[in-house]
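Removed from the display is one protein chain of the complex; every other protein chain stays in position.
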Amino acid sequence: MARYILKRFSLMIVTLLVIITATFFLMHSLPGTPLKNEEKLSPELRAQILEQYGLDKPAYVQYFKFVGHLVQGDLGKSLNYDGREVTDMLMQGFGPSLLIGSQALLFGVLIGLILGVLAALKRNTWLDSLATGASIMGVSIPSFVLAALLAYFVGVKLGWLPATGYDTYSATIMPSFALSFAVIAQISRYVRTEMVEVLEQDYMRTAKAKGINRFAILVRHALRNALIPAITVMGPLAVNIITGSLVVEGIFAIPGMGKMFVESILNNDYTVIMGTTIFYSVLIVVTLFIVDLLYGIIDPRIRITGAKE
Amino acid sequence: MSTEKTYTPDLFEPIGQLDKRAEQLNRKQVGVWKDAWLRFKQNKGALLGLFLVLVIGLLAIFGPLINDYDWSSQNVTIKNQDTAVDGHYFGTDHAGRDLWQRVWYGAKVSLMIAFLAVFLDVIIGVTIGGISGYFGGRVDAVIQRFIEIIYSIPNLIIIILLIMLMEPGIWAIAISIAMTGWVPMSRIVRAQVLKLRSQEYVLAARTLGASHKRILLKHLIPNVIGPIIIAVTFSIPSAIFFEAFLSFIGLGLRPPEASLGVLISEGNGFMQLSPHNLIWPATVLSILMFAFNMIGDGLRDALDPRMKK
């Protein structure tokens, strides 16, 4: 097990290094310079600013400097908002994004689980159709469409919840809900498939042949085996929520990382783009790593064989 | 018992064995494709999906011929009309352009981008997956590490970074989407190739001196075609989604060009004034995504022999 963790951990570090390098050089090959109102600057001033940001040095020098600072948690300064530290901006944006994202995740996983399990148990009934319908709707209606419609109808027309802003807790409900839609779809579909497969396994018949009652069989034998593989959706789910947050935060004017990222792209704010990309990647890579470890701990087939090595 | 009934002696004439065939299935052999089609036909959702795709496809091509406007002419005297008058079936947008024309033109552009992206997906995915699976060993290991790294960065971030490198336009969007979309395709192909490679008939073909290329073409490709078709049907809605997403955050096509994403983005801006600007393109987009997902589900059930019951 220890060896497996170590192997998995080093793979994670390599992945991160590749991502950082790729992002850096990709940003560097972009056409144009990231300076505002470039045409209006005199050549001297332009050179001065480039020097100030270290942009006049060769790419590899900039790269090593960048990595050196990165290790110390320094992602440089925003090119757009004069002098603001990217790290500070990320920290500020992370709070709202985390709150909304985790609410969406919790709600979505809960509802998705219930729907998925019920659909598998009542296969080919109206309940199954309902769950399938819900999951297909969740996949078919993009979060930004849902968010825009919610903002208009619930926020503006009905006025039940604030349509924009991040001042009160109630303002987080609609964006969380808009994000959770896709989570419900993904989880319910996955859990249903797993559950249907588990229900057809031979060991379910063995359990039934012992005279155990339906509910106990469901909890002790079916759910456990169906939910272990479901842990692996956590990675894609995190990706899903991040993707959604890029637009949903914009629509509801939430001052989160997603909104910041989109603005930085439109402003060619390279340091912020790089910083956010790296932050997102770390988030995903670490999530995938933890999911892998969890899987190993929960599934005895991996845990024990791993320990023997 | 039976002796009570009367039988004529001629019934007891020996006729001998009729079925002299060696061990073989008695059930009428239905071709794989015919069998799949029979099962697909039973799936009402999939048929509905197919119907909707056809309807929207036809409207995208012939819809613009139905009224007398075109997609780009402005008429500021009739801005933001939300009722169907003078042949403006969907009303007009903020610049007085006919929304019916714009929606179907936009749907055509979105579909074109999606098909283009998926076409590139298949070419890249099949090539890389095929190489990885067929040659195995070191080649496979390197490719798989590479894929693992790509997999741990959210697709959208890769797409955004790539699109920043290129001139905005249909090709740029399609290429960026394809750059991440090929990964699942290659995994499917690799898995299938690995599975088939170890099977005896490939070994037999090899001992008979068949070349790599011949084996790939004759034996492997026919077997991977099913899973590829399924993956394609799921890739199309995902490409439609990414196009809309990119246009929504301002990285895709720019107005006055139209795609479903551009229209939704514009509609979102004028939501408060005239929600129909958002609702029409959003509905077409959602129906398209829904329809392709239903077809994909139906195909998966029809082509996946594990589900055969």
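A and B are the chain letters, set down in written order, and residue numbers restart from 1 in every chain.
Throughout what follows, a contact is a pair of C-beta atoms (placed from the backbone, for glycine too) under 8 Å apart; a residue touches a chain by one contact, two chains touch by 3 or more.
FYI, contacts and distances are computed from a predicted model.
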item: Omitted chain, identified by the protein name its UniProt record gives, among "NADH-quinone oxidoreductase subunit J", "Cytochrome c553", "Twin-arginine translocation signal domain-containing protein" or "Oligopeptide transport system ATP-binding protein"; value: "Oligopeptide transport system ATP-binding protein"
item: Residue among B:Glu13, B:Asp68 or B:Glu167 touching the omitted chain; value: B:Glu13
item: Contacting the left-out chain in the complete assembly, out of A:Ser29, A:Ser102 or A:Thr206; value: A:Thr206
item: Residues in chain A touching the chain absent from view; value: 201-203, 205-214, 220-221, 224-225, 228, 299-301, 304-305
item: Positions on chain B where the hidden chain makes contact; value: 1-3, 7, 9-27, 39, 42, 309
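Basically, only the chains that are shown with their structure count from here on.
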item: Gap in Å, rounded to a whole number, between the CA centres of chain B and chain A; value: 25
item: Chain A contact footprint on chain B (complex, rising order); value: 45, 148-149, 152-157, 160-162, 164-165, 237, 241, 244-245, 248-251, 264, 267-268, 271-272, 275, 278-279, 282, 285-287, 289-290, 293-294, 297
item: Complex contact set, residues of chain A against chain B; value: 11, 14-15, 18-19, 23, 26-27, 29-31, 132, 136-137, 139-142, 144-145, 148-149, 151-152, 156, 239, 242-243, 246-247, 250-251, 262, 265-266, 273, 277, 280-281, 284-285, 288
